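Only a single protein chain was left out; the remaining protein chains are all shown in position.
By written order: A and B. Residues from 1 in each chain.
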Amino acid sequence: MKHILSPTVIEDLSAIATKLHDRKSTRYLLWSFAINLILAPVVYAATGGTISREQSYALGILGIVTVALSLYLFLVIFQPEKF
Amino acid sequence: MWQGLFQIALTLLPIGIITPILGKYLAVVFEADPSTRLRSKSVLTWLDSVFSHSERAIYRFSQIDRDQVMTGWQYARAIFASNIVMGIFVFILLITQAGLPFNSTGLIAPTWDTALHTTISFLTNTDQQHYSGETTFSYASQVLGLGFLLFTSAATGLAVGIAFIRGLTGRSLGNFYVDLTRGIIRVLLPLSIVIALLFLIGGVPETLDPPITATTLDGATQIIAVGPVAHFESIKQLGENGGGFFGANSAHPFENPNSFTNLIATIAMISIPAALIHTYGIFAGNTRQSWLIFGMVFGFFIISIGIAAMGEYGGNPLINAQLGSSQPNLEGKEVRFGWAQTALWAVATTGTMCGAVNGMLDSFMPAGGLVTLFNLFLQIIWGGQGTGTAYLFVYLILAVFLTGLMVGRTPEFLGRKIEKPEIILASVVLLVHPIAVLIPSAITLAFPETLSGISNAGFHGISQVVYEYASASANNGSGLEGLADSAPAATGLWWNLSASMSMLFGRYVPILALLLLADGMSRKQPVPMTTGTLRTDTVLFTSVTAGVILVLGALSFFPILALGPIAEAFQIHNL
Partner (left out) sequence: MTSIPRSQRKHTPKAKSKGMLARAIKQSFVKLDPRIAIKNPVMFLVWIGTIITALMTIDPNIFGTVVGRDVRLFNGLICGILFATVLFANFAEAFAEGRGKAQADALRATKSDTSARKVLADGSISEISSTSLRKGDIVKVIAGDMIPADGEVTSGEAAVDESAITGESAPVLKQPGTDIASSVTGGTRILSDELLIRVTADPGKGFIDRMISLVEGADRSKTPNEIALTVLLAVLTQVFLIVIATLSPVANYAKTPVSIAVLVALLVALIPTTIGGLLSAIGIAGMDRVAQFNVIATSGRAVEACGDINTLVLDKTGTITLGNRLAEEFIPIGSHDLASVAQIALNSSVFDETPEGKSIVLLAHKLGAVDQVDQTTAAGIEFSARTRMSGTDVDGIEIRKGAVDAVKGFVRSRRGQIPLDLDQAYERVSRLGGTPLAVCQGDDIYGVIYLKDIIKPGIRERFDQMRQMGIRTVMLTGDNRITASVIAAEAGVDDFIAEATPEDKIEVIRAEQALGKLVAMTGDGTNDAPALAQANVGVAMNSGTQAAKEAANMVDLDSDPTKLIDIVTIGKQLLITRGALTTFSIANDVAKYFAILPAIFASAGIGSLNVMGLASAQSAILSALIYNALIIPALIPLALKGVKFRPLSAEQLLQRNIFIYGLGGVIAPFIAIKAIDLLVAAVGLA
């Protein structure tokens, strides 16, 4: 019960999510998971083993979401008409 | 205490006198009104003809068409192109110094990352030094390489400030090469010659002789570094550079021997950024507004000095408890300057983006640490050469936008509407600093062992790291030190490269944004003033601007300040 949201569950969720969206967002999601394969070990190393592997994957995703939000905000700043 | 405060007041007094005179002079040099010519036959007209002749020679030699007016993009391109060329020249000079003349101590080439960091540092007017000048660079490197950049980087900043003021007041931006040449020939060179002479009188050495070997009283041999210091020192202060000839910077007795040189150096730091505000007033034809802005910045300045000076005067409670008496904090200070002059200098050097130090900033009480960091975050308490004044007006534009809406009109500044492009460009200026400071700080603190090499753990360590990047991004150059940032240390490479990124980012992105902003403003049709127009030259609006500056500055950096100097203060004072 402690970690019901293991990466596989998240992937399942994202699979459901992608059904609701077009192909473009599917590609973005796939890319973010791919990047996370590299990012998560870095996060794991940075925390010096105080967190579990699952947690490092979740944190990696969170980091990617943060960067994506930041890029999105830059888009709003430079092309505000689109929003 | 009163003696210290009196010293501070005595130093600040001349600034009020210099500002209008130098401001007027800058306006004449950069032709606020082309019809003003010097008429009276005097030494000034003689000087003017000397300047004109040398300028014309330079234009002819480098084939500059001085009547060519540049757009924002062209002006920025000219800056980037010239800066890249200068950077490459100096980098090669530093790397090959071992084989060049004027290397009396036989210094070898620095590591590539030190050379790169130093080049970028001096090119961007930052003058952050991850080395000790006397043991790293030859006289040739110092004078021909770094000394050259001291002038050009200051003149580049000045040109940006002038171009920005021109655009804001509806003029075309001018020509970068002409502004650069004029800035050096008519402003920086003559003033720094005067200041260098004063330094010479004050006892600063100016020589190409090798270091002096002396025998001390107890018979040991001591090597005393000397060099062409006086002229280096004058432009270092005047141009907001701050890169010292010696590692100890202005705390070194040959850079800053006594109270007299200290006074001259302090005034030199503040004079141009303060005067540029008045220059704006002349360009805009509204000196009332420029005096109000001057007053606002001066107010910030006085309050900062007050906080820092009180912190130092109060001393360290932990030490005072052991001493059983109340003593000012003199750790890391030169006794010949004392707490007051050192506190004043610290605030002035972080406010103006000079970055020279006459004491150890690392040893300041948390109050001083808070103030100096906050100065670096705001970048407008006088601000850097030229760019500081421009940042000031970016804040003014943001204040106009917010308050202008509240009077029910599309906000306008000097009759020109503030619309989407202006807000985007002003926002870019606002965004650069948090990005260039917080992101590398976070990365460094995430990997403290591998990357940072911090000497102090805990809250002060946070201050050290954040200060280093804030100083780099603000193009200040001072440091809290205590970081293993010099090349032989394993972490030197990280510090050199990451700080270089912050310096480049903090210098050139805002310059581009400022020039485009000014260019856009200059092309707008001015709207006539009515009673429905928000006047920007009132006490009310100036106070509102002060509020906007404080809130925007404080909001972005409050968490970092809370974990750095504020937490440290609570710790020391045991609150």
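Methods note: contacts are C-beta pairs under 8 Å (C-beta built on N, C-alpha and C of every residue); 3 or more make two chains touch, one makes a residue touch a chain.
Everything numeric here is computed off the predicted structure, so don't read it as measured data.
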{"item": "Given B:93, B:344, B:470 or B:544, the one touching the chain that is not displayed", "value": "B:544"}
{"item": "Given B:424, B:493 or B:509, the one touching the chain that is not displayed", "value": "B:424"}
{"item": "Touch list for chain A against the chain that is not drawn", "value": "2-5, 47, 50-51, 54-55, 58-59, 62, 65-66, 69-70, 72-74, 76-77, 80-81, 83"}
{"item": "Positions on chain B contacted by the hidden chain, ascending", "value": "398, 401-410, 415, 418-420, 422-424, 427, 430-431, 434-435, 438-439, 441-443, 445-446, 448, 458-459, 461-462, 525-528, 530-535, 538, 540-541, 544, 547, 551-552, 554-560, 562-563, 566-567, 570-571, 575"}
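Criterion: only the chains that are shown with their structure count from here on.
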{"item": "Interface residues, chain A side, partner chain B - complex", "value": "46, 77-78, 80"}
{"item": "Residue numbers on chain B that touch chain A, as the complex places them", "value": "420, 424, 427, 446-447"}
